[in-house]
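A single protein chain has been omitted from the complex, and every remaining protein chain is retained in its original position.
Moving on, here comes subunit A:
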Amino acid sequence: MAAPMRKDQARVEVTEVRIASLDLPKSGFTAVARAEAVSRLREMGLPTRRDEYWKFTDPASLIAAEAPKAALFDGKEPQLFGTVASVKLVFVDGVFSEWESDDPAMAGVEISRLAEAGRADIHWAQDLYGVLEARGQDPVARPLAALNTAAASDGVLIRVTGQASKPVHLVYRHASETSDAVLHHCVKVEEGAEITVLETGPAAARFNKVMEVDIAKGGKFHHVRAQGRDHERRAITHIFARVAEEASFKSFTLTANGQMTRNECVIDIAGDDAVAHVAGAALGDGSYGKFHHDDTIFITHDAERCESRQVFKKVLKNGATGVFQGKILVKPGAQKTDGYQISQSLLLDEDSQFLAKPELEIYADDVQCSHGSTTGAIDETALFYLRSRGVPREDATALLVLSFLADAIEEIEDEALAAEIVERLEAWLARRKK
């Protein structure tokens, strides 16, 4: 485990109060994992702004005893990915809504829910629940993930044994202004199996979510997520992935608005010839009170000939703040590693800011790693070019924003999913035209 954070009295008190408030199940296959998570949390303590890893993002609203109130969003847009055939599983404020959900039966995929399956003493997810999270605490502490493992009320346990015929679509809905949801999903992709997991919608006033993904040899995991339709969202999400040899992990996240969102992604590339791509496009408009979006990525290469990519783009306006903390760690012996990282922001005005901390730590000598980070405004030459062809300024700006985000969108392999994401981006931009 990571070195404990500085133990001051205030932190200990806040952490103990939080732990005391948890109502943990005493039985079932997660009981041990939950108790261990409590120990980890106690040892680490809840984060504060003074912690190095939280320098750019104030965790106060994420750790407060009660979820800050968040207005419901009167969105009349059709369901994202609604045209894509999928197994929909709906959670309203973190509570599973059976009548709105599809029958989870699908060939090659076994789906159960934590709230139900968790009562059993023996379950395949026993080897996964809290396991990757615990491993992901080193070398950097992620106390809110430990809190999640301890406290999760529900989640989806997906075991993929073959080629899933359609994606599993986790649909989140926000119906109460004070809801505080904690969900923990586990996905186990067996050897050579493949699945796509979609996540869309506002989940709750505050959302703490962990997804643990274990991909066996030659397995493929695709993930496309959209966070939006809730301007006052507070969310802390973690993905912990372990990628075995020749396996592939690909994740893309679209984030629109939200007062406080931190998405952490911790990937352990454990087998040779594996691939891990993680990408994000964030659109922040600070005119709804605040916009703060943080992507914190940690990719560990612990095998040979593996490839990783981090592609993060943020469009910020009206006093929005974007944060990127991205690390590539290449362990001794991880030869022929191909690591790439880019984080860029497009500032649409002078009030917005982008804070980036790219890191490379390499202990192998035959590797290729590159990283870059840029901040800029709309390219005036390109803007003039478009306008000179008759495209009005606001439309030209929107086109250039899409142009800026294109590299991140390209990380979505499925064209139908990518097209729907682009539609949402266009709609977001169109709503903000003057």
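As a working rule, contacts are C-beta pairs under 8 Å (C-beta built on N, C-alpha and C of every residue); 3 or more make two chains touch, one makes a residue touch a chain; residues count from 1.
Here, contacts and distances are computed from a predicted model.
Trainee: Using the UniProt record as the reference, specify the protein name of the hidden chain from among "Amino acid ABC transporter ATP-binding protein", "NAD(P)-dependent oxidoreductase", "Rieske (2Fe-2S) protein" or "Fe-S cluster assembly ATPase SufC".
Mentor: Hidden chain identified via UniProt as "Fe-S cluster assembly ATPase SufC".
Trainee: Out of A:Glu110, A:Asp272 or A:Asp395, point to the residue that touches the absent chain in the complete complex.
Mentor: Of these options, the touching residue for the absent chain is A:Asp395.
Trainee: If I consider the whole complex, including the chain that's not displayed, which of A:Phe81, A:Phe404 or A:Trp428 touches that chain?
Mentor: A:Phe404
Trainee: Residue-wise, where is subunit A in contact with the chain that is not depicted?
Mentor: Against the missing chain, subunit A presents residues 380-382, 384-393, 395-396, 399-400, 402-407, 409.
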